[in-house]
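For this view, one protein chain was removed and the others were kept in their places.
Naming follows writing order (A and B), and every chain is counted from residue 1.
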Amino acid sequence: MSAPTATVPPEQEPSPSFAVRLGVAQRAGGIVVPILTAVLAFLAGGIVVAATGHNPWTAYRGIWQGAGFNWLFHVPWDTNTVHLDAFNLSQTLLVTTTLILTGLAVAFPFRCGLFNIGGQGQYLVGLIVANWVGVSFASWPTLPHVLLGVGAAAAAGAVWAGIAGFLKAATGAHEVISTIMLNWVAIWGGQYLFGQGGPLQNTQNPAAPESGAVAQSAHIPVFWGSPELQGLDVGFFVALAMLAVFWVLLNRTTLGYEVRAVGYNPDAAAYGGIDVRRSYLVAMAISGGFAGLAGALDMLGYLFQFGTLDVQASQIGFLGIAVALLGRNTAVGTGIAAFLFGGLLYGTTRGLDPNVFDPSLAGNLTSMIQGLIVLFVGADIFILYLWNARRKVRSRRRRLHEAAAA
Amino acid sequence: MTEQTVLELRGITKRYPGIVANDHVDFDLRAGEVHALLGENGAGKSTLMNVLYGLTKADEGETIVRGRPVSFSSARDAIAAGIGMVHQHFMLIPVMTVAENIVLGVEPSRNGVLLDEADAERRVAELSRQFGLAVEPGALVSTISVGQQQRVEILKALYRGAEILVLDEPTAVLTPQEAAELFEIVRSLKADGKSVVFISHKLNEVLEVADRITVLRRGRRIDTVPREGATEEGLARMMVGREVLLRVDKAPPAPAEVALEVEDLHVRDDRGLEKVRGVSFSVRRGEIVGIAGVDGNGQTELVEAITGLRAPESGRIAVAGATLHGRVTARRMLDAGVGHIPEDRQRRGLVLEFTIAENLALHDYHRPPDSRRGWLFPARLLERAARLIAEFDIRGGGPLTPARALSGGNQQKVVVAREVARNPAVLVAAQPTRGLDVGAIEYVHRRLLAERDTGHAILLVSLELDEVLSLADRILVLYEGRIVGEHAAGASEAEVGFEMLGGRRQAA
Partner (left out) sequence: MTNHATPLSTRGSVPSPRAVAVAGIVLGVAAFWSAVPPVAARSPLAPVAIGVVAILAGVWAVARGVRRVGWGAVASGALGLGLGILATRSSAANLQVVFRADLVAQLLVFATPLTFGALGGMVSERSGVVNVGLEGMMLMGAFWGVYGADKSGTWAVGLLVAVLAGALLALLHAVWAVHLRADQIVSGMAINFLALGITGYFFEQLYHKQNIPAGVSSIPNVRIPGVSGWGFLGPAIGDLNLLVWVGIAFVPLSYLVLFKTPVGLRLRACGEHPRAADTVGINVYALRYAAVIVSGMLAALGGAYLSIGFGGGSFSENMTEGRGFIALAAMIFGNWRPFGAWGAALLFGFSTAVAYRLPVYSGSAATLFQALPYVLTLIAVAGVIGRSVPPAADGRPYVRQ
């Protein structure tokens, strides 16, 4: 007889995956719950602001204006970005572009039951590769140069995430741990590459730990505002298109069918003949592609150069987690949440009038709100799960009584 | 040995939505006796013991321990009252030693802070010597055999001063030798003055070890008889009973060519135990072959092997004449023509978050007309769903309703519809009516017979003997991994039930 093992108690069965819980939540709460979550978080933030002696109303209004949201309400719309409101909104949309993609990078694997915390690292990898392509190949015409940069970056992000996906598929290694580790490898890799003596450091100024500047031919065309003053580039439409791609992938392809099946119920998926491990790998690779694309659009859209300090300070990949969770891992939700967070991020930093509210305070307020939103999302799922379960038990009891009486 | 009653359960009633698990059951246990609780699956044995042990609260009735009425709200209370339970699924921690598992919660300590490991091991060794339960205190639970693990569970109860021991289907996980050792242990516990409740469905075991036997059937106590004078036939008759069956009228079978052939199949479970030990049979088109047996005798593994969810250790499977070689996957079996109605529709059969249409497409979504080159056509899925919903009378929603919202019966209809509509060479139906109400059961039965009449081959594996008897044209009895009997339609319940419980006929 082969080696004996202990009996496994029945409830060591897999607990419902995050995708299931979110699915339940969606059905129960619809759009009300995310709005409520955001409102609660802002309320809590406001309490902190008030408790420390500031006026939350002026603070939030300052952030609102800083984000340029007030521009939307002044019809007819004045598109001249010399005016502050228009400029603010264009900048908010610039950040929204990135957040849509880093949000999708989290949302897509969530639908497959995977938690991708590696968006930051995948973003950086894409950014680095885009920078390299942008600096090299300077003699190329614009369209192929940009396409190459964007394509290579997305591929690089896909590979980076694919490492974690491969480890999960082949060894069962938990993707949370491996993506966190890969994040830091990317961060240190970036610091090495752009730092003093690093291979991608700019050649003009050896004292500065910065990357080279992307050649003009690789700049993504700007369509709103002036390129000198960091206008909104066409990448914004690419991001919007990716929302559609996300939706199409999930709902109109066999790949999406498999990803969703695995996310909801790996046992049934296997029974139906789906290769669960392959789905994990593919889902992670696609998500890395989204994040890498975000890096490319940022680098070739308005950053053009990146230093080691920027590598350290960047948090936009992590913000994607909050975006995806608030948006319930759907295309529309992610888009709206990205817009909200984009406004919050810009409106509390460069967009904020320092006389109204201190930007460094506001920036940290953003982090707090981000944390609260993620926290509330974590809890409301459970509350809704219970609520839904209670409703189901009651209705099932009713049905059984009816059947018995019949 | 005194006639003193140490435990009495009076009028225990426990209701769950839709069924009465225990219906005014009386049970008493005398000091120093082994009292067997005998019954099929679903008879109410485990529920009764859960009530006793404080894991569930009874709706009516009372529990009296040593003359005093008690009310247990948790396992802790029961343990404090001297009742110890050895569950079917062990509550042992694999990465800890035997001694650690036994003393957990009541650990001996040196000067109040440190764990006294040596003392723990000493006490465990002493206890094991006293009761003849050989274990190695310092061994990790993950390294010892299942039989030894069970002994650890028993020691756990004895360590806490249990005078009354409840053993729940203890031989379900044991080899025959280990079972024999267990009976020795039970006898020595008795000799030490302990009282034992022995829960089982196996006739031969019960007759070997028990002093008295109480038979439960469908939540009711049928009778309590002493060992002397009890026979296997008599007990089987009490257990299986003579009841009004849901007999469905059916036409005589017209079996054609062989659709499924299984030859000398051996299958091991996750723990490495051989659960299917050389099974051979065949199923022809136009007939229903039913496999009867009590849960745990190898049905699950047999079905998994035939449907590609578990690789068999050895043996041959041929579908529609073609033997299947090489790597076994679910998709291969599906493509070869095996349809599968799984025994756990919510876990295996359906993706509850998917719509009815998406669930119906689970096996074929990757093929035309549902998709082409990876591009999915939802309209085709909806078409198929509308067609099948009408054909199979699925109620509770339309093609876009999530499966979660349907009743159990309608969920099963979705599974049946999906499998049947694919026109498989052989349809394997495992517990197809589990958890369904009467109307849904009737529907599934009618459907299976309809499929049979249109020339399909059906392998029905069910724990409900009534179901097998009423539907099957040929009945095979599975006991401990082997086919121990074959009957034609019309066989009596007593006969078949007898074999299911391991009964052996005397040579005529």
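Criterion: a residue touches a chain if its C-beta (ideal position, glycine included) is under 8 Å from a C-beta of that chain, and two chains touch if they have at least 3 such contacts.
Here the structure is a predicted model, which means the values were calculated and not measured.
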{"item": "Residue in contact with the excluded chain [from A:249, A:303 or A:369]", "value": "A:369"}
{"item": "Candidate in contact with the missing chain, chosen from B:20, B:127, B:140 or B:258", "value": "B:140"}
{"item": "Of B:20, B:64 or B:91, the residue in touch with the unshown chain", "value": "B:91"}
{"item": "Listed residues B:104, B:127 or B:405, member touching the removed chain", "value": "B:104"}
{"item": "Footprint left on subunit A by the chain that the document does not show", "value": "9, 11-12, 15, 18, 21, 48, 52, 115, 117, 167, 170-171, 173-174, 176-178, 180-182, 184-185, 187-189, 191-192, 195-198, 312, 318, 321-322, 325, 358, 360-361, 363-372, 374-375, 377-379, 381-383"}
{"item": "For subunit B, residues in touch with the removed chain", "value": "55, 75-76, 79, 91-97, 100, 104-107, 109, 113-115, 117, 136, 138-140, 142-143, 156"}
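Going forward, only the chains that are shown with their structure count from here on.
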{"item": "Whole-Å gap between the CA centroids of subunit A and subunit B", "value": "46"}
{"item": "Touching residues on subunit B, where the partner in the complex is subunit A", "value": "17-18, 89-92, 94, 141-146, 149, 173, 175, 268, 270-273, 309, 329-331, 334, 340, 342, 347-354, 358, 361-363, 365-366, 371, 374-376, 378, 402, 407, 437-439"}
{"item": "Subunit A to subunit B touching residues, read off their complex", "value": "1-10, 13, 19-20, 23-24, 27, 251-257, 260-261, 264-265, 267-273, 396-397, 399-400, 403-404, 406"}
